[in-house]
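Omission of a single protein chain aside, the complex is shown with its protein chains in their original locations.
The chains carry the letters A and B, assigned in the order they are written, with residues numbered from 1 in each.
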Amino acid sequence: MSINRRQFLKLAGVSTVLGIGGPAVLNGMGGKILEATQTHPDPKSLAAKRWGFVVDVSKLNTPEDYQKCIDACHDIHNVPDIGNTKDEVKWIWKDNYERTFPTSTEDEYMNKEMKERNFLLFCNHCAQPACVRVCPTKATFKRKDGVVMQDMHRCIGCRFCMAACPFGARSFNYRDPRPFIKKENKQFPTRMIGVVEKCTMCYERLAVGQMPACAEASNGAIVFGDLEDPNSEVRKIIESKYTIRRKPELGTQPSIYYVIGGKE
Amino acid sequence: MKNAGKIVIGVAIAFVAVFAFPFYYNLGKANAKPELKFDTPVILQWEKEHGKKECIEPKAFMRAEHMQMLNQWRDSVVRNGDRIYVNSEGKEFIMSLQNGCLNCHSNKKDFCDKCHNYIGVKPYCFSCHIAPKEKES
Partner (left out) sequence: MLEKALVGSKRYWLWMGALLVVIGIAFIMYLRQFSEGLGITGMSRDVSWGLYIGQFTFLVGVAASAVMLVIPYYLHDFKKFGKIVIMGEFLAVSAVIMCILFIFVDMGQPMRITNVILYPTLNSVMFWDSVVLMGYLALNIVIGWTTLAADSKGVHPPQWVKPLIYLSVPWAVSIHTVTAFLYAGIPGRHFWLTAVMAARFLASAFAGGPALLIILALLVRKLTKFDPGYEPIQALGKIVTYAMFANVFLLGLEFFTAFYSNIPGHMHPFKYLYTGIEGHDKLVPLMWTSSILAVVALFLLVFPGFRKNENLLAVACASLFISLWIDKGFGLVIGGFVPNMFEGITEYWPTAPEAMITLGVWAIGFLVLTVLYKVAVSIREEGGFHE
């Protein structure tokens, strides 16, 4: 049979697409090799309806007190110390009132001691997170217990989440982090270049029944608990003291409550 | 078409030259079947306690499906928060490449790398998951 060039090209094109695409689609549909019953949570793991924090910085007195919390997190999670603010990666850090609550802005009459006080900032694990809303691959997603998680395997490094987060809680691996990790924790992975990372509420510790590392190291300054449990310590503090959250007007419903007030 | 014969011969020679490249490039390089070592301290300890060397699933399954299994482990741990794996014999293990698999198979160079190098695969798992430090042999 005679076939002209156009028909031949069409045939070749379609065959190529089917030849490559066909098996790929079939493979992808292949399904799981593990049954659903083969995995389950660790019975030791902590459970909650909505995890949250209360941070009372009046309980942090020296720079070392703050640094202990920061180091507790950064050490066990292999957070690199890049050494410059351009490429830096940080999950928890300290900053003053003005930068923690910038929308409360210029107030020259404010309590001076509060203005100069330092706070601890980390991912708010919002109940309505903007970052989760914008992620195109669900690499960042919200767990049922309120943890805003980060799947480092799926992240494509588009940094839309970094644009969306109103709290500047996220860092990007602008370079390979490994050379900048002072002391590796061999029980926890590092990250690789090109992915976004942030505080993940010590999900690996929650899974074995432990509190987040920063809370444990804070000597009571950071209290951790279930915001939806009316008997939890966090709820009791929120109900008895005056607390504020960062940028509440944006509606993301942050889960970190900062205790405000003078020293007692 | 003018010079059709010469063109066809030229194209055929080019085709053979390009597609036989992997073969003649590796000519002479001894590429024996990889010999995996299973004599890490943790595996030997298990053998002492259980009488035989065994992985969490049979060897044939692991050899063929370990990557698919690890992918599902990854989704289970990271996305669902489930850490415990029940193997085909009902035994429970914690799903972890770094703290589970590599705990027994702490000799990455004589185990993981042997097959991966042989078939030319470069999984990037180890860019993040810290492999145990090995003595330079």
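In this text, a contact is a pair of C-beta atoms (placed from the backbone, for glycine too) under 8 Å apart; a residue touches a chain by one contact, two chains touch by 3 or more.
Every value quoted in this text rests on a predicted model; they were computed, and no experiment measured them.
For the omitted chain, the shown partners it touches in the full complex are A.
Residue-wise, the contact with the chain that is not shown comes from A:130, picked out of A:72, A:92, A:130 or A:201.
For the chain missing from the display, the contacting residue among A:155, A:181, A:199 or A:213 is A:155, taking the whole complex into account. Residues of chain A in touch with the missing chain: 85-89, 95, 98-100, 102-103, 105-106, 130, 133-139, 154-160, 162-168, 171-176, 193-196, 247, 250-252.
Quick note on the criterion: only the chains that are shown with their structure count from here on.
Put simply, chain B touches chain A in their complex at residues 65, 68-69, 72-74, 76, 78-87, 94-95, 98-99, 124, 127-130, 132. By the touch rule above, chain A contacts chain B in their complex via residues 32-34, 37-42, 45, 78, 141, 143, 145, 149, 151-153, 184, 186-192, 203, 207.
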